[in-house]
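Heads up, one of the protein chains got dropped from this complex, but the rest are sitting where they should.
For chain A:
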Amino acid sequence: MAAVEKRRQAVAPPAGFTDSGRQSVSRAVGAAESEEDFLRQVGVTEMLRAALLKVLEARPEEPIAFLAHYFENMGLRSPVNGGAGEPPGQLLLQQQRLGRALWHLRLAHHSQRAAFNNNVSVAYECLSAGGRRKRPGLDGRTYSELLRRICRDGQAPEEVVAPLLRKVQCRDHEAVPLSVFRAGTLTCFVLLEFVARAGALFQLLEDPAAAVADRRVGQAVLDTLEGALQASDAAAPARFLEAGSRLGPDSLALALDRAVGGRRPSAPMTREEFLERAAALFIAKVKPVG
């Protein structure tokens, strides 16, 4: 912002952006450029173009809020004004990098695969860039810290995500290649969505007054999901059809009815336990890093 304001003083006051004709600009002293040239020279054209490209890529539900965050972060990214102060310490730089990488990773939903992969690459480059005291490349400690932050900010309970982190985190000194980085971040985001769906599912199952679910019902649903996830020997299409029929409303209704009809007494199941067990089904299918 400081650069823009300094520039404006060079141009005579009547040459505002909203002026109608070009005559007022050309009349100004030392302002032989048109409005377009001015915008281009201060870099606004490029900035807006990059911002619009990001919006198109991410397709957010709230474009204005998205743009607001984008420009806010851009302000953070540019070098802090006042060149006289000492450069920020290593820890602060690290936190800044993490913050920026996280921001990039959240721009697009993981289902928008092309946009998500682009953002992953940018985040990786951001974290791998060499600095004055930092060798280029992404180390395991930063990577693990990033994964923890993703899960924490996604509001997933810690016990739920801990097994996943154990599987995909890297050791502090290990060098993390881009493919591992991409797979790990994708897995975290997908797990967050999975946990959100499991939470919504629990809300369907729970007794609103008691905020717990009938254990027989919860276990029946989880068992059905586990059964559908068992890899059968059939090839992909048949496996999907089989899972689809198991998870269809009729089949689930039967399973629920059978669970409640049995002679086992009803016992409560908390939301935490349900989420942990559901997440365990997901995490079991994640390939550990190695």
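In this section, a contact is a pair of C-beta atoms (placed from the backbone, for glycine too) under 8 Å apart; a residue touches a chain by one contact, two chains touch by 3 or more; residues count from 1.
Definition applied: contacts and distances are computed from a predicted model.
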> The complex lacks one chain in this depiction; which UniProt name from "Myotubularin phosphatase domain-containing protein", "Transmembrane channel-like protein", "Galactosylgalactosylxylosylprotein 3-beta-glucuronosyltransferase" or "Nicolin 1, tubulin polyglutamylase complex subunit" does that chain carry?
Replying inline: "Nicolin 1, tubulin polyglutamylase complex subunit"
>> Considering the complete complex, identify which of A:R152, A:R166, A:R197 or A:R264 is in touch with the unshown chain.
In response: A:R197
>> So one chain is hidden, and I want to know which residue out of A:A51, A:A162 or A:A243 touches that hidden chain in the complete assembly.
In response: A:A243
> For chain A, which residues touch the unseen chain?
Replying inline: 170-171, 174-177, 179-180, 182-183, 186-187, 190-191, 193-194, 197-198, 200-201, 204-205, 217, 221, 224-225, 228-229, 240-250, 252-254, 256-257, 260-261, 278, 281-282, 285-287, 289-290
